[in-house]
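Worksheet: the structure to be examined is printed underneath.
In this view, the complex is presented without one of its protein chains, the others remaining in place.
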Amino acid sequence: MKRNGIAFWIGAALFLAAALLMTKVVSNQYPFFAGYVILQFIALAVAWSILGGYAGYVNFGTSAFFGVGVYSSVFLVKAFGAPLPVQILTAAAIGALMGFALGLLTLRMQGIFFSIATIALTIIIETAVTNWRYVGGAAGIQIQRPPVSALFDNYVQMLFFVQAVLVVLAVAISRYIQNSWIGRGLQALKDDELAAECSGVPTLRLKLLACVISGALLCAVGAPSAMYLQFANPESAFNLNYSVSTLAMSLIGGTAHWSGPIIGAILLGTTQQLLTVTISSEVNVLVLGVMLVLFVVGAPEGIIGLIRRIFRNRNEGRES
Amino acid sequence: MSSETPAPLLRIASLTKRFGGFIALDNVSVEIPPGERFGLIGPNGSGKTTLINCISGAFRTEPGTVLFRDEDITALQPHLRTRRGIARSFQIPRPFRSMTVAENLMVALDFAAHEHVSVAKRRDTMMSILTQMGLASKANVSATQLSQVELRKMELARAMATHPKLLISDEAMAGLSSSEVDEVLDLLMSLASHDITIIMIEHIMQAVMRFSDRVMCLDAGRIIAIGTPSEVMANQRVQEAYLGT
Partner (left out) sequence: MDLLLDAVVIGVLLGCFYGAVSLGLSVSFGLLDVPHVAHPAFLVLASYFVYFLNEHYAIDPLVAGLLITPLFFAFGLVAYRIYYETFEKRGSDAGVRGIAFFFGVAFIIEVLIIMQFGVDQRSVTADYVGKALRLGDLRIPYRLLVAFGVAAVLTILLTLYLSRTFMGRAIRAVAQDQEALRLMGTNPIRIKQWAFGIATAVLGVAGALLIIVAPVEPTLDRAYIGRTFCVVVMAGLGSMSGTLVAAIILGVAESIVLTMFGASWAPAISFAMLLGVLAVRPQGLFGRRS
């Protein structure tokens, strides 16, 4: 346990150091553009899994949280010219509130009805933002990047590093939850809510907690996106593709362990980036659909599940 | 508090539960003293499981009150009732399917504990409960791989892991062979003590007769008889309810 913890934090520090080093050494801008998107999806998938994986409440509203993150930044920049850290923290706070509201929904809905409700929530918020003139309405809005701080050569490199920090934050939280009493409680209520409650698990409080944490992270990850694209419009900020991609990455990687969503996001995110560059963005949606179907049908426990099964088989082979 | 009769552990007063127009429990009142082995019988749909759900908190009731150790718990959520010492098994077993038997028990030990105990201590408790239940060899087996009788025992073990003062067993013997019925019955007998009161719902009459200090029979949501096992069995309304005449 303890030694694992040390290894994890050394790994995280190395990862951040490498990301920082990359901004100093690599001069080509493309790796940062592509890397940002992949990091963003890792963070989204990890954040999503806290509710969707551990608690088993499948949230199709990733786009809602992401979009709200984007637009809270847009609003803060336009109204106050707020700096990036303020944007991210505000987005996290709003996301936590949205998560709390979502958590209250779990009182009345489970399974597929919860999922459908989260889709509904997404479209409703998107429509509201579309009708909000101040942040550009349906046509969208251009955003000016402020001058970059001394530490970085340009803004995209800084965003790249910020997203790497968010990834570490999301993974650390997710890992902590999995290993703590929260994770065990969530696992129990995922298996059987009434049995969990009758074993002393405060299911409502845990669900609210998972929703708040997951929501805050999803929103925070969306916040830098406004600066990254220098443009925001409701159609792309609230695009259902974010929801389905995030869900697909988590399911493909496997939600039984905190590393699953990371594996899934790297795999699918990288593939999508390559396809977008080499072929077209349509094909990338096709691949998303095909991978989702293949994994849900063929490997319902994801890559983590496959690895565990191979491990178990090998161990049994050795024993006999 | 009178010294002659101990204060009841559980006191249910004029409990009524409706589902839409259907009255599942109709003005049920009963008191159960500590240490009693209490049998609950009645035909299918008579309200036995509904009563259990009202005691353990899965259903909200109004009107009516549930008092546990002189505390009104009518409005408490189920997990808070569990922490106060009410544990139950389910008619259709509800294991945590993604966990091993040991982990199933650890959930109860982690969350229902009254005071903080070290992980090592909790593991010891878990193993001693499993040993008592005859499940020690299955500790690291997935809950999905248990046989029917093992599942029943695991449910009781998980309930025991919450340190209950009141253990409610909801048809823990349904679908078992007669030797397995005896096995589970012996277990329940061994669990019962002055500190652990047991309510047993059962259809198997020999089991109820052997087990219970006192038996209550429900029919259509009402108490039709309550008393010693032989009294209740001799009651004409009970016989009618069971024979359906």
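Note that the chains are named A and B in the order they appear, and that numbering of residues resets to 1 at the start of each chain.
Definition applied: a residue touches a chain if its C-beta (ideal position, glycine included) is under 8 Å from a C-beta of that chain, and two chains touch if they have at least 3 such contacts.
What you see is a predicted model, and the numbers here were worked out from it, not measured in a lab.
Asker: Of the chains that are displayed, which are in contact with the missing one across the whole complex?
Answerer: Hidden chain, whole complex, touched shown chains: A.
Asker: Any idea which of A:Val68, A:Leu105 or A:Ala196 touches the chain not displayed?
Answerer: Considering all chains, including the one not shown, the answer is A:Leu105.
Asker: Specify the residue from the set A:Ala12, A:Ala34 or A:Val58 that touches the hidden chain.
Answerer: A:Val58
Asker: Which one touches the absent chain: A:Thr130, A:Gln157 or A:Ser225?
Answerer: Among A:Thr130, A:Gln157 or A:Ser225, only A:Thr130 touches the chain that is not shown.
Asker: For subunit A, which residues lie in contact with the unshown chain of the complex?
Answerer: Residue positions of subunit A that touch the missing chain: 56, 58, 60, 105, 108-109, 111-113, 115-117, 119-121, 123-124, 126-128, 130-131, 137-138, 240, 244, 247-248, 251, 282-283, 285-286, 288-293, 296-297, 300.
The definition used in the following text is that only the chains that are shown with their structure count from here on.
Asker: Round to the nearest whole Å and give the separation of the Cα centres of subunit A and subunit B.
Answerer: Distance between chain centres, rounded to whole Å: 43 Å.
Asker: Sort out for me which residues of subunit A touch subunit B in the complex.
Answerer: My answer: residues 181, 184-185, 187-188, 190-192, 194-204, 256.
Asker: Quick one: which bits of subunit B touch subunit A in the complex? Just the residue numbers, please.
Answerer: 56-58, 77-79, 82-83, 87-88, 90, 94-99, 103, 106-108, 110-113, 158, 161-162
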